[in-house]
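The complex appears here without one of its protein chains, the remainder shown in place.
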Amino acid sequence: MRFDDRPSATLRVAVIGGLLFLHLPILLIFLYAFTTEDKSYEFPPPGLTLRWFAVTWNRPDVWEALELSLKVAAVSSLIALVLGTLCAAAVSRSRFFGRESISLLVILPIALPGIITGISLRSAFNLFDIPFSTLTIILGHATFCVVVVYNNAIARFRRLSGSIIEASMDLGADGFQTFRYVIVPNIATALLAGGMLAFALSFDEVIVTTFTAGQQQTLPIWMLEELVRPRQRPVTNVVAMVVVAVTFMPILGAYYLTAEKVARR
Amino acid sequence: MTAVAAVNSKTHGIWGRISDLMWRKPGLLVATLLSLPILWLGIIYLGSLFTLLLQSFYSIDEFSGMIRREFTLKTYGELLSPANFDIILRTFLMACAVTISAAFIAFPIAYYAARYARGRLKALFYLAVMLPLWSSYLVKIYAWKLILAKEGIVNWLVSELGLSFLLNALLSVPVIGGNSLSVSYVGTYLVLLYVWLPFMILPVQAALERVPTNLIEASRDLGGTQRQTLRIVIIPLAMPGIIAGSIFTFSLTLGDFIVPQIIGTSRRFIGQAVYAHQGTAGNIPLAAAFAVVPIVIMTIYLWVAKRQGALDAL
Partner (left out) sequence: MPFLPCWGLPGSGKTTCLRLISGFERPTSGEIRIFDKVFNEVPPNRRPVNTVFQDYALFPHLDVRDNVAYGPMVRGIGRQQRHAEADRMLELVKLGGLGRRSPAQLSGGQRQRVALARALINKPRVLLLDEPLGALDLKLREQMQEELKSLQETVGITFVFVTHDQGEALSMSDYIAVINNGRVVQYGSPQQVYDLPRTRFVAGFVGSSNLVPPELSEQVGAASRWHSLRPETISLVAAERAQISGRLHSVRYLGSMQRVQVRVGVHSIDAVLPASIQLPEHGSRIHLGWPGNALNPLEDDA
């Protein structure tokens, strides 16, 4: 028996409304990058121009912030990659006492508001007289990035048939060979996806960073200054658009890497 | 059979021996794998949390402005002063409002994605939620600054449609209103809702995906209307997902100090109070005590969620 199970008109309206609410504001960013108006946020823009791209290109402060952000994101996601994979491997390999606590410990830095992680780290750094630097930013970022890698890795470990690891041992491979020839090839895409997401997360992070950064500016910190005290609106518009475009790439990449694997299985 | 499985030359030596040891002592393997992450998270993260907690039991000397390092509950007492308690209440109410609204907006999207979207459309839905979730937090706030500005798109649209009186009526409501949207609670609420909404959609959708279609068909078969089926079968089964999503929206709203700073009134939220006390005011103990509030609220929340079985849906 079939029921009339098509989505109702109310549902469709709610879905379309919700999706527009999610997407229109971001699209607006793309429009504003081209506006000729440089003193206010006038809508509709009085005219369109490409000149702000050139202006932004020649701004050393933007380049420095971008460079720091990329550096921090790269190092943090690498650390998170190692820590997250180790955790996922341990948790999925055996049922040991305190397994749930490990999961909780990994999730906690992201389940608690970022400001808590931020102020905790700041007060600890202060207490032990650790000077604020790139290193302190990375310490903070790596901590909350672990969970992203962990989630991706553990999902893949779960789908990985446990017997192929046993098969490898059975065929004469020791633990290290099994890791290299069987585990790594089978979880590589999940790790790459996790790493990319961690990169995006770190690249965009501002809350923890405001607490753990010294004088240096990451790109989000630079933007935050602009948001609080707008000085160069057109440059901010362009930077915002670039940031959106740059973070989309790892997200799409991670999606492609995990989705393709699902389809093949 | 003459050739007995040849001795594996490659697995001799130190690595082979370590591998053998790990087999003999599986606990050692787990311990080795976990040692690095535990050290990192344990020392850097838990250690920091602990120092924060510790500092909340210190107090500040009113005359010298120095931190007095002895145990006291005085700082927690300060939280209850009318001004500070207002901050906590305001933040809590805002988190409730954002979470409830997010659940209402998220449910239809998640429901449609889980029940009706297939193949390509499904992938599209997934990306339609993932992209806003992952796009830059600051850029999202910035976009709303553009939208809510006096000369921005909302005012433009409202005046084009000749609806200015409606907007003015909204802004003249005491408490939630203000001079313009970008300096009102309505503005803060809209932006917080926007920024954290995707975190609600994903877990709800995941929970709805797990509702077996035949349960829905059984309900319809037994004479339930679409509406009854939704209320009696689907929503209760999706509840763990909604709770899981609410953990994010609630927690993230509780701790946010950037949104209310950029779009909103001059009245503070918890995050701003923490930021201000640790920064310019130099009152680390009070900042720490303020920071403990969301921890306590979230601990209670997580405990309730765990009892509801919602943590598996994270």
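To keep things simple, chains are lettered A and B as they appear, and every chain counts its residues starting from 1.
Simple rule for what comes next: a contact is a pair of C-beta atoms (placed from the backbone, for glycine too) under 8 Å apart; a residue touches a chain by one contact, two chains touch by 3 or more.
Keep in mind the model is a prediction, meaning the values are calculated, not measured.
Peer 1: For the chain that does not appear here, which of the shown chains does it touch in the whole complex?
Peer 2: Among the chains that are shown, those touched by the missing chain are A, B.
Peer 1: Hey, which of A:Ser120, A:Gln177 or A:Ser202 is the one touching the hidden chain?
Peer 2: Residue touching the absent chain, from the options given: A:Gln177.
Peer 1: Who touches the missing chain here, A:Ile16, A:Leu48 or A:Ile164?
Peer 2: A:Ile164
Peer 1: Considering the entire assembly, which residues of subunit A contact the chain that has been omitted?
Peer 2: 161, 163-164, 166-174, 177, 181-182, 185-186, 264-265
Peer 1: In the complete complex, which positions of subunit B touch the hidden chain?
Peer 2: Considering the whole complex, subunit B reaches the absent chain at 1, 3-6, 8-11, 19-20, 23-24.
Throughout what follows, only the chains that are shown with their structure count from here on.
Peer 1: Between subunit A and subunit B, what is the gap in Å from one C-alpha centre to the other?
Peer 2: Computed from C-alpha means, the inter-chain centre distance equals 15 Å.
Peer 1: Within the complex, which stretch of subunit B touches subunit A?
Peer 2: Touch residues, subunit B against subunit A: 5, 8, 10-11, 15-16, 18-20, 22-23, 26-27, 29-30, 33-34, 36-38, 40-42, 44-49, 51-52, 55, 105-106, 108-109, 111-112, 115-116, 123, 126-132, 134-147, 149, 151-153, 156, 194, 197-198, 217, 220-221, 226, 247-248, 251-252, 254-258, 261-262, 271, 274-275, 278, 284, 287-288, 291, 294-295, 298, 302, 314.
Peer 1: Taking the complex as given, what residues does subunit A use to touch subunit B?
Peer 2: Touch residues, subunit A against subunit B: 1, 3-8, 11-12, 14-15, 18-19, 21-23, 25-26, 28-29, 32, 40-44, 79, 82-84, 86-87, 89-90, 93-94, 96, 102, 105-109, 111-117, 119-124, 126-127, 139, 142-143, 146, 172-177, 197, 200-201, 204, 206-207, 210-211, 220, 223-224, 227-228, 236, 240, 243-244, 247-248, 251-252, 255, 259.
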